[in-house]
Each structure stands twice: as structure tokens, then as C-alpha cells.
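Omission of a single protein chain aside, the complex is shown with its protein chains in their original locations.
For reference, chains read A, B and C in written order, and residue numbers begin at 1 within each chain.
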Amino acid sequence: MTDTTPPCPRRFGRFAAGLAIMPLLAGCSHAHLSFLAPQGPIAAAQRDHFWLVIAITLVVVLPVFVLTPVIVWRYRYGGRAAYRPRWSFSRRLEYVIWGIPFLIVGILAVFLWRQTYALDPYNPLPADNEPLHVQVVGYDWKWLFIYPDQHIATVDELVFPDDRPLALELTSDTVMQSFFIPSLGSQVYAMNGMVTRLHLAADGPGRFRGENSQYNGKGFHTQRFTARAVSDATFSDFVERVRRQGRALDRPTYQILDGRNTVPELARALDGTGDDALRFSAIPDGLFSAIVAGVPIQSLLPGPVVTSARQTPLHQPQGGTP
Amino acid sequence: MTATPSRHPGLNLGRAHQEAHDACEVLVFGFWVFMMSDLIIFGLLFANYVTQLDALAGGPGPGELFEMKSAFLETLLLLTSSFTYGLASYCLKYRHGRGWLTAWLGVTLLLGLAFIGFELHDFHKMAGEGGVPSRSGFLSAFFALVPLHGLHVASACLWMVVLMVQMCVHGLDTGVKTGLVRLGLLWHFLDIVWVGIFSLVYLGGLA
Amino acid sequence: MTLNHFLDLALGRLDWHALPFWEMIEQPTLSHIVNGSIVTAAASLVVLGALATVVLITRFGKWRVLWSDWLTSVDHKRIGIMFIVVALVMLARAIIEAVFMRAQQAVGLDGGFLSAEHFGEFFTTHGTIMVFFMAMPFLTGVINYVMPLQIGARDLSFPVMNSVSLGLTAAGAALIMVSLVLTPFSTGGWSGYPPFTEASFNPGAGVDYWIWAVTLSSLGSTMTGINFAVTIYKERAPGMHLFRMPLFCWTALCTSILMIFAMPPLTVATAMLALDRYLDFHFFTQDLGGDMMNYVNLFWLFGHPEVYILILPAFGVFSEVFSTFSGKRLYGYKGLVIATMCIAVLSFTVWLHHFFTMGQSPSINAAFGIATMLIGVPTGVKIYDWMLTMYRGRVRLTIPMVYALGFLILFVLGGMTGILLANPSIDYQVHNTLFLVAHFHNMLVPGLLFGMLAGYQMWFPKAFGFRLETRWGYRAAYAWIAGFILAFFPLYALGLLGMPRRAVGFIEPAYLPWTIIAGIGALVVLFALFSLVMQFWLSLRHRHENRVPVGDPWDGRSLEWATPAPVPEYNFPVTPEVSSRDAFMREKDLGQAYQRPAEYRDITMPANSALGPILTVTGFLMAFGLVWYLWWLVLLAGVASVGALIARSFVRRTTKVISAEEVRETHEAWLRQVDETQAVKRDKEQDTSNRGRPAAPVSGAVQ
């Protein structure tokens, strides 16, 4: 498969204030990490809002930085400046120190209100094309991406056409997790028995680092994945390939997937190598809603019935743990 | 020492008990603060109960588990005990003698124990119908809220017994008097919480 | 009954696996040996430390003194000091843990030396200790010591309950310490979110340690809150109107109100989690109608006010520091009081900002976001009020002042990132990342720890009668500031780069430079801690040169400075009459300080009580029994606790009398000493010539 990684962030001028972080962003490795180098409209709006709030807040913050040293120097012990030990109130100053923060907070509140509504992750994104529906399930310590319309699924790999927004539905088959692709936009919790929604889009083709940001046990730090925005044709190829070469999600496989293991452990347990090791073809309808409803998945899947609890017992790592 | 007007006009001992009255000032205020803290606990359990109303998970709900008759009886018992405790405070404040005081306290204690007895009987019956806390989120919420109130009533009963024993040992001294005033606050407060419980849990569930 | 049955009953679920080195013996892989050695070393430290303490006390024959002068004492000053001792011990442990975590992340690119579970225990204990067993006891201790003196009271309203509060906090701290010896501790973070902390995912003893330690501490804190609030309402000296109280007392009042109302949600949350784990309830489980969102909501109903419980007392300390060391009245006293009250009330309206990303409607997010930003207004006002307090003053760069200035600058930055986080749309990006970690450390290190350390430096001579040494003191202060900047500013960058919190390792090389800088910062903080120890040690050795028996080394303004150092048990020989703010400064201004009262009277003081230490032991045993399923122990300790409470209620001799004669003698001896002492000007205040008597003010207070 071809990767069309674009050059590093294009609009450097916009965030001169982020100089401290820039060298590292500019040296961006294989995947985009930060919303400060946004790769989609949501992250870009968040980046803009971020700098805007900083700029507005500086109105009250800068005077403290500047005036504190000045005051300490000018009114130092042994200095000659006026000494008024009983002076402790000035009506005019009170207006300033209460008024200006109120004003600032008022202005910020307007932006906050607008942006909160505009960037609500449940809002579908305006686009010419239909969004791509993906259902995301959090397991211990990997993500399963179900493409309901394509009837395929992948582990820790989210591939989508760059000209279509993503419409994600999220849940967790284990503890609470937080689904997060920083360079594209917001993070949202994924919780057992519940469905949260998230809409994202990419500006163009690229690879973006995704992660779970909510601690969920010892494999937590490995729960990273790559989201890839690709051209329409590449996406079709990808779907075709998974349908052809992906493995069947049968009962034993699902049981291992549902266990507590990291992606390398999972791959080893499934005895898989290569690109297609963790891609599944022929996903039945209703898998996602069955997971949300907490009904046994067994009936939906082919293969021999395995006696498994939905929750894997602890300290007995399932399947692939060496 | 001249009698100052009662500084703490709520539930108090009055001027006839100058020394205890002064000691009461701080103790009663402190106890009020504690009760308000406790009130938050009950309030949150009420809120939690409301959010779990539909978390039946296929288990039995209020309609199957609650009984109006016993809820009504428990309400009457607790309300009457609040009244009789009021009469006990009245006897204490106006020095009607230890006999009356003890009698009213005894009646209150009996009513309180009867309340606990009926409540336990209720829980037992609920358990027989599958209404155990491990059955559903709803039942967990119920068993966090209502038995906690019962536990409070039980502790209040224990406290009352301790105070009655103290009355025998030390007589009606400052320690006992201030204890009785604080216990009174607790007793009336628990009745107020019960108003919430019978209205929201029982009547709300059966409506 | 067979032996096995008996052992099951007697030992609950305690077995060899609880020993820290057991895993290392069973599976001697490199990782197990490294991690096992670290835990074993820590466990040995705890055991040896406890043994050494016992041996030393026995050797010097101090058991009686310890028991009658300290453990059973209900004197608010001694209880305050004991609270601070608990806090400092726990501070040392939590900082060492922080250094381990930073070291791990500095080498955490594709590896590191800590196992993931061990790292999980580190961040959980670090957070739990810092909040519940360092910050809370520290501020409780400082308020305990200072507040009654400042309002002219003899003690708190409920001295025995105060001792019980200390006892419960100490029992919780002891439980956490014991978890080093009988492992493991929870890995669920200080907030303990279910369902991760439910029995189905974490069946071991770890989460139970966390639950009971936190529960003990929160019970203690609720009682402390009640005690402080009632004291401030009912025990003020004549003339000490609410609006004449030093600002520290106002912040103490607001903090205690927050404790009274914010601890219950935590108690409810932990109790429900315990019911889930022990009795198979379904509050937060995944099945049968449980809902973890209720926990998150309850926890932060406590968690946000908690932040202000922690910060407000430090605001109070800084108010005293700025005005004392600028030799000037506090600017905008009423504004500061109003701002404090606004913060206290508003803090109950913002808890949702801890879970903006849970999926609720934008209307709710926006409402809570705006409420959050509103808190920025009174906080900003306070910052400016402190700057204006220095304005037209005479600023002396003493150690407390270094902390205060460091706070002023750094806290403003933290406030700015707080405003950023208050915006839901930005929070969607930085939530759960190290940006958040940097933010709350930025609030709590300068905003709480610097405040408490400044208070420690300022009031130490009051409590012990000698000043702290300055050279290591300055080193500590500057190292704290520099260490903080180095350790936490990189975390802002890491957060913006999308690094999640609580990650033991990472695969992005871009993170590495920042984690290394942060690791260096942690070492600087460790040096700061070392400097504090050195300072204390040297001060102890040179205590005679640094004595300040007159008791007013900093030309103080409020009533506590009007007493000798150390302060006698009854605080004031006669209850002071107050006629203005800055009561003691006014007396000095008018030349009326150090007066002989017309008449000395007998003073009634609360008598010692063993209830506190008894409940410490029974509370600890009950919690320990619950953790390891030792039901016999739970029952025994529970009955003992109730029995002790009932027995106490029968005690009628709860006071002792200090005779007027004794009070007169002590006071007159001190007044003679005052007369004999050379008064010093402010440029000599860190000098050995400072015996605690400030020079009379020429035009004002300082020059």
C-alpha cells in the first residue's frame, strides 16, 4: 500500500508564538502528533481557539509578569520610593482589577459558547460527500474499527478516504477509554454499554497518530494506532484487499481479541504475520450493537462455540501473552 | 449572673439551665453543621436513586417490591416518635422531672425500635421476592439510601440508650442535657430525611 | 474445623504474594528483579524506619513524653505540628515516587526500567498521597496552629474531635505506608475511576487500600472542617468581628466550609465503590444497570471543591506574607474577602469541567466552562491585590517572600492554562494529556506547596522558639522554583504533542528531549527536598543562636505575634480585646504592646484524652482488616471504636485548670525578657541579633 505523507505543517506563520514547540513539530516523524500542526478542520479550529484564548488572556497576565519585578525592585527594603504603610484601598484601582478580568472573561465566554456548539463532536461535518461510517470498539489494549457498510474490520488501523468526513460511533467492551487523534480533532470517551459519537475529517492524505488517553491497565501505553487518510481509489483497494485476504472473525478469534492483550500479543496469539494479520473480512451486521447491548457475541459469529465469559479473568492473560 | 436572652433561639435548653445552655451554644451549632454535611450525603444518594430508577436490568421494580401499608406504618411510627421526642425535650427544658423525661424518651425509643423492626421486615420480604442489592443498579441504589437512614435511626437509638444510662450514672448533668438536645436535632432531622424517602421512594414508586 | 479453614479465617486473603519480593523470587526475570528490588527497598525503609523510631524513643526514654505531651494532647498547636509532621513525611515519599516516574519517562522511549503495573502504583500513590496525606494534613496543620491564635481563642471548639481528626488522617497515612510492605496498591489513579477499579478488573487488595485510606482521610477532614468553622464562628476574641479577622482566617473559614460540603460526595463515591466490590452491588459495574458515569460525577463533585480546599489556605498564607514582608497593610482587604467567598461558592458550580469529553450536550459543557472561567475573575483580583500590597511598601526578600513571588508569577501562568482548559473545545484536545498534568501541578505546587512552605518558614519560630537557618532555606526555595519550572513546563509541551498522562513508555522520539528535561527538573526538586532537610538539621543544631523568645521576629501584624515563642498552652494570659484589623500592629503603633493585664484569672483548658490515639489504632486496624478480609479484626476493631466513643461520653472531667498564679509568673517572666531584649530593625531580621523584638516604628512600621 502506498503512503502519501504530506510535508510538514504548511502554515508556519500562523503559530509563531508556538516557537518553543515548533522545532519538534517541524521534525515530525512518520505520523502527525499535535493539533498545533492540524491536519483537519476540527483540529485547526481548536488550534485557532487555543492561540486566541492565550492572546486575550495575556492582557491580564502580562501586567503581572512585567509589574511584579518592577514593584519588588522599586519598593525594595532600603529603597527611596514613597512608603505608605497604611495605604490599602483605591476605588479607581478596584474598578480596574475587577472590571478588566470580567471584561476578558465576558469576551472569552462568547468565543467559548460559539466554539463549544460549533465543535460539538456529535455535529456532522459539512462536506460534499457522504461521511464514512466507522464503529469503534475499545478493548484492553487495542481498538477495533468496524466498517459497517463495507463489512470489514481492522485492529489499530483506521483507514478512510481523505475527501469524506469520518462519522464515528464509539463504545468500549472493557473499562472506560478515550479515543483521540490529536492532529484531526477532539477526543471522546468510549464507555461500556454506551455509544458516543465523534466526527472528524482530514484536510488531505496523511498518517495521524491516534491513541487511548484514559488509563486502563498495564498495556495502556501501547494502545496507539495510526489513522490514515488516503485517496478514494486507495481506500477501495484497501477494502477489496481486506475482503479478500482478511481473516474471518470467528468465535475463537473474537475470544482472543476480547482478552486482555496488546496488539503484538494479539498478533502472536492469532499466529498472524504481515499487513493482513489483524484485518477481518465478512463482519456480520449488528456486531457493534450487540457489543453495546452486552449480549453474547457468539451467536453472531461463525466457528466452534467457545466457553468464554465476556470478561476475561484477571492475572490469567488470555491467548497470546507469552 | 443575669439571664441573657437565649442566644441560640432554635432548639435549646433555655435559661433555666444556664451552664448547660452556654455549653449547648457551641455543641448545638457544631451538630447542626455535621447534620448539614450528612444532609449532602443523603441528597446525593437521593440523586443517585433517581438516576438509577430505570436501571432495573430485568429485575423487580418498585411496583412489585414496595408495599404502601408498611411504608405508611413506618411513617406514622417515625413521625410519632419525633413528636414524643419533642415532648421529651419539652420536659427537659421546663424541668418536669426526670420521670416524665425518661418516660417520653422510653416511648420514643420503643417507636424507633419498632420502626427499625418494620423496616427490617420489609427488607426481608423484598429479598424473598428477589429484591436484593446485587440484582440491579436500581436495587443497589435503593439499598444504599433506605438502609443508611435505618442505620442512622439505629445509631440514634444506641445514643439514646447511652444517654439514659448516663442519666442513671451521673444524673441530669450538663453532659446529658447537651447530649439530649443534640440527639433531638438528629431525631427530627432523620424524620425529615424520611419524609424524602417515603415521598420519593415509596409514594413515587407506587404512584 | 481444619487448620486450613482456621488459617483462611485468620489470614483472610493475606498470603506470600503480598510480600514485595515474592514475585521476584517466583519469576526471577530482569524486570521483576529491578522492580522487586525497588519495592523491597522501600518496604525495608518503612519497616526499618518504624523500628528505628521505636528503638530511639525507648533508648531516650521518651515514651511517656510522647504519650502525655503529644499523642493524647488536645492542644491545637501540638495537633497542628503533628499534622505537619505527617504531611512532611508523606511529602518525602511522594516526591521520591515522582522522581522515579520522571526517571522512567526520561528513559521511557521503547522501554525503561519500571514495569507498567509498578508505574501504575507509583502514579496512584503519588496522587493519593499528595492530595490526601500531604496537602490536606499540611494545610490542616497550619490552620490548626495559626488560626486560633489569630482570632484570640484558647483552642478549637472541639479539641478532642481535633485529635480524632488527626488520628484518622494518620491511620490513613499508615495504611498507605503499610501497602508498601504488604503489596500491592491500586493502579487506578488518585481518582479511582470504575469500572477499572471494580472487582471484575481489579480483584486484588490494591483498590481496597485506596478506598479505605481515602475514606479515613475524608472522615477526618470532614470533622476538621466542622471544627474550624465552628471555632471561627464561636470562639473569636471580643472585638474580633468577622471583618477584623486576618485574611488567613477567612481562607480557613472558606476552606472549612468547602470541607464540610465537599467531603460527603467523596465519602458517598468511595462507599458505593466499596459496596460494589465487597457486597456485589451494581453502582458502577458494567452489568445489571451499573453506570460508571455516576462515579465520575460524584468524584468531581468532591474533586473540584477539593482543589479550592487546597489552594485557599495558601492564598491566606500569601496574604499574610505579602503584607508582613512589605511592612504594609493588606491592599483591598474586603475585596480579598469577597473574592475568597466567591471562589468558595463558585467552586461548587464547575465540577463538570473534569469530564467535558464524556459526551454531554454543548449547552452543559458551555455552561460549566463559563462558570469555570468566572472563577478566574476573583482569582485574578487576588493576584492584583497582592501586587498592590507590595506597591508603596518596603519589600524584604525573606524566604517566605521568595516563595510568594515565585507563586505569584508561576500561578498566573497556571491560571492561563486553566482558562485554556475551561474551554471545552480546547479541552477536547488537551484533556487526559500531560498538558493537564502540567496545569494542575502548576496550580498546586506554587498554589499549595509554596504557600505551605512559606507558612512553615514564617511560623516555625513561633512554634519552636527559634528561626530556621537561611542559607539552605534560600537554596530550597530557589530549587523548588527552578525544579518546578524544569519539571513541569516540558509537560505542557508534551501534552500539546499529544502525550497521554499515566503512560509508562512511549514510541515517539519527539517526546524524548522533553521527558529528559522534566527528569532533570525532578532531580532539582529532590535537591530542594534535601535542602529543606539540611535547613531543619542545621537550624536544630544552631537553635540557641537563633532563638526568638519574644516571639515577633518578622514585625508581624496579627495576634499570634503578640505571644511568646513557643506559645504557652493557653495562648493568651488574658483574652485579648481587639479594636481593629492588624490588631497587634496597631498595639505596637500605639506603643501599647507587651502590657501587663490588670488581673490574671484561672484558665480552664481541655484535658488530655486518649480517644484520638485509640481511634487511630482501631481505625487503622479496621481498614487493614477490610483490605485483607480479616473479618474478625474488623469486628473487634469496630466494637472497640464504638466502645471507646461510648466510654468517652461518660467522662465528666474533661477540663483542667491552670492557676492564675502560674499564668502570672510565666507572663511576667516573659515581659521582663521583652524589656531586656534589644529591638532590631528589619535589615537585621535574618540575623542572630533578632530575638523576636522588632524596633518601634518610626513613621509606620519599618524604617
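We take it that a contact is a pair of C-beta atoms (placed from the backbone, for glycine too) under 8 Å apart; a residue touches a chain by one contact, two chains touch by 3 or more.
Operating definition for what follows: contacts and distances are computed from a predicted model.
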Per UniProt, the name of the complex member that is left out, chosen from "Heme exporter protein B", "Formate hydrogenlyase", "NADH-quinone oxidoreductase subunit K" or "Cytochrome bo(3) ubiquinol oxidase subunit 4": "Cytochrome bo(3) ubiquinol oxidase subunit 4"
Displayed chains that the missing one touches are A, B, C
Tell me which residue among C:Met358, C:Ile517 or C:Val663 touches the hidden chain in the full complex. C:Met358
Touching the absent chain in the whole complex: find that residue among B:Ala23, B:Leu79 or B:Leu110. B:Leu79
What chain B residues would touch the chain not displayed? 2-3, 7-11, 14-16, 28-29, 32-33, 36, 39-40, 43-44, 46-48, 50-51, 53-55, 68, 72, 75-76, 79-80, 82-83, 86-87, 90, 93-94, 185, 188-189, 191-192, 195-196, 198-200, 203-204, 206-207
Take the complete complex as the reference. Which residues in chain A touch the chain that isn't displayed? 122, 191, 193-197
Where does chain C touch the missing chain, residue by residue? 233, 257, 261, 265, 291, 293-294, 297-298, 301, 345, 348-349, 351-352, 358-361, 364
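Everything that follows uses one rule, which is that only the chains that are shown with their structure count from here on.
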Averaging C-alpha coordinates per chain, one finds the centres of chain A and chain C separated by a number of Å equal to 35
State, to the nearest whole Å, the distance from the C-alpha centre of chain A to the C-alpha centre of chain B. 50
Chain C touches at least 2 other chains through residues 287
Under the stated contact criterion, what part of chain C meets chain A in this complex? 115-117, 120, 187-189, 193-196, 200-203, 286-287, 292-293, 326-333, 335, 355, 357-359, 361-362, 365-366, 369-370, 373-374, 376-377, 380-381, 383-385, 387-397, 405, 408-409, 412-413, 415-416, 419-420, 422-426, 428-429, 431-433, 493, 496-498, 500-510, 513, 682-683, 700-703
Contact residues on chain B for chain C in the complex? 25-26, 29-30, 33-34, 36-38, 40-41, 44-45, 48, 51-52, 55-57, 59, 133-141, 143-144, 162, 166, 169-170, 173, 175, 179
Note: in the complex, chain A contacts chain C through residues 18, 20-21, 24-25, 27-29, 33-36, 43, 45-46, 49-50, 53-54, 57-58, 60-61, 64-65, 67-68, 71-72, 75-79, 81-90, 93-94, 97-98, 101-102, 105, 108-109, 111-113, 115-122, 174-176, 178, 180, 182-183, 185-189, 191-194, 196-197, 209, 211-221, 224, 294, 311, 314
